[in-house]
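In this view, the complex is presented without one of its protein chains, the others remaining in place.
Naming follows writing order (A and B), and every chain is counted from residue 1.
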Amino acid sequence: MENRPFIGPSLGIYTGTGASHSWLWFVDLFEKAGFFDLTFLDEIDVRRGGLDGLDGFATAGGDTFALAEALGPRGAEQLARFVENGGIYLGSCAGAYLPMRSSKIPLDQFNFVDVRITNLTSALPTPQRMAGKFCTAYGCRFVFHPVRETVTLVIDGKSPAAGSLIDAPLYGGPGMIAAGDAQVLANYQGFTDKTLFLTDRRLAEKTLIGTAAAVRQEKGRGVFYLFGPHFEHPRYPEANRFLLDAIKEEMDRKPVGTEKPTFWRRNARPSKAGKALVRDVKRELSNARIVAAGLEMLPLQWRIGEKIYEPTKIRVFLDSLWRRIRPLEKADHVHFTPGCDAKMLRLALEITETIRTMKHRIDENLDATPQAKELFHRLQGLSKAFLQLYFDTRAAEAMSDFASFTPIPGELN
Amino acid sequence: MGIKIDALKCTNCMACEMACGYHRDDGFAFLSACIVPYRAREKKDYFGVLLKEEDSLVVARPEGTEINRIGEEADPDKEADASAKPMLLREACDLCEDMKYGPMCVKICPVDAISVAE
Partner (left out) sequence: MEYLSNDKILVVDLAKGDVEEEELSEELVAERIGGAGVNARLYKEYADDDPIVLGVGLLTGSMYPASAASVLTAKSPVTGKLCHCPVTLKVGIEIKYAGFDYIVIKGRSDKPVYLWIHDGVADIADAADVWGKDVWETTDAWRKGVGDDLLQTMVIGPAGEKGLDCAQVCYNYWTGPDRFGIGKLFGQRNLKGMAFRGMGLLEAAEPEDFVDEAFELLEAVKGNAFMSKKGLGPICAALGEADAEEWLSPVVHRHSADYFTPYATNTFAFIDEDPAAVTETAKPEPGVLISDIPALLAFKKLGLSALDAAKAMQACARQGVDPMAAATAGEKGGKTSIDDILSQVAATTEPAAMEGNGVFSPWCPRKPIFGDFGASDTDAWWERRQAVAAIFGIQPVFAVMCPQLTEESMISLSNIGGELELDQETLDTVIGDIAG
């Protein structure tokens, strides 16, 4: 690492089936930290060995069952091998539930970490509000969510920060009780005036306070980190710092890597066609954004899998890409893996078309859920491809600034 | 305290949207405003004002104000995971607590259609 310009550790981010939009928060956090060597993986990439060579792999929120089902036994195997061989697994919310011990199919393939969750019940308490966000069936029991939004955590363990308090947002993540080798890093300490109670306060306190919010467990040469709240959420700098420090500590423990940055191995090249591609993607992002903004103020929501999506989430994706257009327009060369451009453009065009169809259907009072489902699928796909291009370009730029580093081989095509 | 809108007084000028956008982005812009004059029914001359509050979307119509709870299930029988928080990009009205003029939309509305209600 020392003999190359800083583009951070090689980190993977899960973008595939079961992921909601919260993986974009990891993207923002890593970019802010100057980590440009990012790899975006869906379930197929994971199953095909895409975790090989990565230092870390982050999985954020979403639908745990869908996630586990998509990854399947192959994915579970790859994940286990990744950590055994020294990988750092970072899971928040659904990403935290995934590797816990469970006897439920398909979660039983991911029995890696010795924790129990405290927000599991067979007698479901009555929700006070947001009934739809209150619980998920888990076999014959229920995973329920007593509160949402900001909670206060207390740092545990031997670190110098032990005892200090930080805020983090909870959107359905677990309260945990560690067993075996699992080590508690932070506990739920209390609620804030921003905490939204979905059940009565006493039950919420009983379920969460004093239980673990962040847990670390070593496995082979690697390690699992489980975060109940979204430590990666952009509006919680203390929680962000905690997460980044954890990555840094783990990296310091690792033997110095000899691996090339992953964007090299992906064969991302500077391309003259890149500018035109960025322009074409920009056009469609604008087209889609315009429709999305119009949908946003309508009280609408769609159910996709086990999740509820509001139109605003469309814009979370679109804006995340939109604000990265400008730097690409300014970049000398846009780097991407040959072949990904046609796919990206097709997805961008389909997104515009789908969202326009949704608008027409909503205007005519027709259900737009199937289109919404398609749309989110395509948004995930485009975000994955586009952000890969973006970070390959940023990484290549950072590397080419470094004199001792020869630029990427290969002609401008 | 909250923002009160008299949709019949409103002339649909968009100044409140601009002022709120300014409060969010420190420039002239509309995209982050939480108060938005409704102008999609142009041919019918039907307009009012939408306001996003913490838990609700206020729709000030000429015939009266309607309040929609945000995030409430259309169909409460169905279940869902809670991690799909409605991350509404538009922040809810904060009554411009950090602005020296107080609520910017109230200040700018040329026809005094907006006021602060206790």
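Everything below uses one rule, namely that a residue touches a chain if its C-beta (ideal position, glycine included) is under 8 Å from a C-beta of that chain, and two chains touch if they have at least 3 such contacts.
Everything quoted here is computed from the prediction, not taken from an experiment.
Visitor: Just to verify: which one of A:116, A:206 or A:283 makes contact with the chain not shown?
Guide: The missing chain is touched by A:283.
Visitor: Have a look at A:72, A:190, A:294 or A:370 and name the one touching the chain we're not showing.
Guide: Considering all chains, including the one not shown, the answer is A:294.
Visitor: Touching residues of subunit B against the unshown chain: what are they?
Guide: Where subunit B meets the chain not shown: residues 8, 11-15, 18-19, 22, 25-31, 39-47, 61-63, 101, 107-108, 110-111.
Visitor: Using the touch rule from the top, list residues of subunit A that touch the missing partner.
Guide: Given the touch definition above, subunit A has residues 279, 282-283, 286-287, 289-291, 293-294, 355-356, 359-360 touching the missing chain.
Methods note: only the chains that are shown with their structure count from here on.
Visitor: Any idea how many Å lie between the Cα centroids of subunit A and subunit B?
Guide: 31
Visitor: Which residues, counting only subunit A, touch subunit B once they are in their complex?
Guide: 20-22, 61-64, 93-94, 129-137, 145, 148-149, 171-173, 198, 293-294, 296-297, 299, 301, 303, 306-310, 312-313, 315-316, 319
Visitor: Can you list the subunit B residues touching subunit A in their complex?
Guide: Listed in rising order, the residues of subunit B that touch subunit A are 31, 36, 38, 40, 50, 52, 57, 68, 70-76, 78-90.
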